[in-house]
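This part shows chain A:
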Amino acid sequence: MEQCINVIETLAPCLVASGTDPGLAQFISILLGVLLVTIFPLGGVIIFIWIERKIAARVQDRVGPNRVGPYGLFQNVADALKLITKEDITPAAADRLIYNFAPIVATLSVIMIWAVIPFSPVHIGVDLSIGVLYFVAIGSIGTLAFMMAGWASNNKYALLGAFRVVAQLVSYEIPMVLALLVPVLIAGTLSMQEMVQAQLGMWFVVMMPLSALIFYISNLAETGRAPFDLLEAESELVAGYNIEYSGMKFGLFMASEFIHAFTANALFVVIFMGGWAGPGVEQFPALGFVYFLGKTMLIYIPSLILRATVPRVRIDQMMNFNWKFLVPLSIINVLVMAFLFKVAQVLSLTPPPGLETDFIANLPLTAVLLAGNIVMIIGVLTVLRNTGRRERLEAEARRADDVRAPAPTMGR
Partner candidate 1 sequence: MNLINEWAFIGVFLAVAWVLPVLPLVVSWVFRPRKPNALKLATYESGVETVGDTWVQFKVQYYIYGLVFLIFDVELIFLFPWALAYNQLDFFAFGAGLLFIFLLADALIYAWRKNALEWT
Partner candidate 2 sequence: MVPLWMFLLVAAAMFVIGAYGVMARRNAIAILLSVELMLNAVNINLVAFWRYVTPENMSGQAFAAFVFVIAAAEAAIGLAIVIAIYRSRRSVVVEDVNLLRG
């Protein structure tokens, strides 16, 4: 029998059996798979924005969109129609070609990620052997789109905004990728599907909560979500890099931002929370969809509440947090986890061959890694508390000095 690995290989044999030319059958199946996978984020964005607006409204004690369609579900369709019929203003000073390309590249870089996200054991666009590296690489193209937008607008605010965005994105990419190294290390694979299979016994979020936390935080920053939403700091930068954009081009930037937020959470689920893994998935692969989307919602919705509640950080705080806390922490994390894993391997605490998906067989390894993580987390909390106290005292001392400053100092 044909092994069901991805969309291509399940459809093509059927077409060939019904008398289609093999090359054509392959092309058709590829095209169909592509359409299925791309339509998901694009159709999804309508829902994502609706969910986000509803939740933000609840947090702020409002009702949110409720006029267009049931529960205001079609509000975003109406918004999209509005954006399409709006006049598109390209500033006279803009670099037209790059200006027009930037929103396309931004959207493209987000949609391309969905090619490697596994929805269920058999449903995945394509299971690349370098899947994890693929989405990191594609994500870095998004950075370029912001740069192009900011530069081509020929506007000081846009350029300044773009520079800040790029500085933020490149900075937070380092802890993100270093945190990704740990699952790769344990699972010994870069393929997304195998990454999920490696977690059938135990989710990585239990084995390495610290890596998961670092990945989550840097993902928030990568997608420009609060408290790291300096990308669209209305008050500081009059909206940042996309200030000169209007009409559907602006709409594409918005859409890509919302899709990216959801995509980042989906990636978190795939890499740390077992993706489609769940009871009964072996018999009914379609259940994988349900588990996958359910888990994604489970962490997507808290991130929306977070977005609606926390204030924006200052850019210097954000950069210091990254370079002086997250990056050193993720380096230490990689080293400690590598060491513990090797020790566990030497003591043969790793699950024996054939039992990798067994819950009990994974417990010793999990215990070792988790213990290491808990020690690190306690250390981190201590450091954070001491630093926080010192900074608070310093700030208070400075304040007291300021109050006393006009008066001449007495004595000494």
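A quick word on the picks: all candidates are chains of the complex that A comes from, given by their letters.
We adopt the following convention: contacts are C-beta pairs under 8 Å (C-beta built on N, C-alpha and C of every residue); 3 or more make two chains touch, one makes a residue touch a chain; residues count from 1.
The shown structure was predicted, so the numbers you read here are calculated from the model rather than taken from an experiment.
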item	value
Candidate from this complex that touches chain A, chosen among 1 or 2	1
Residues of chain A that touch candidate 1 when the two form their complex	8, 26-27, 30-31, 33-35, 37-38, 42, 80, 83-93, 100, 103-104, 107-108, 111-112, 115, 125-129, 133, 153-157, 159, 163, 166-167, 170-171, 173-174, 177-178, 181, 184-186, 188-190, 238, 243-244, 247-249, 251-252, 315-316, 319-320, 323-324, 327-328, 331, 334-335, 338-339, 341-342, 345-346, 350
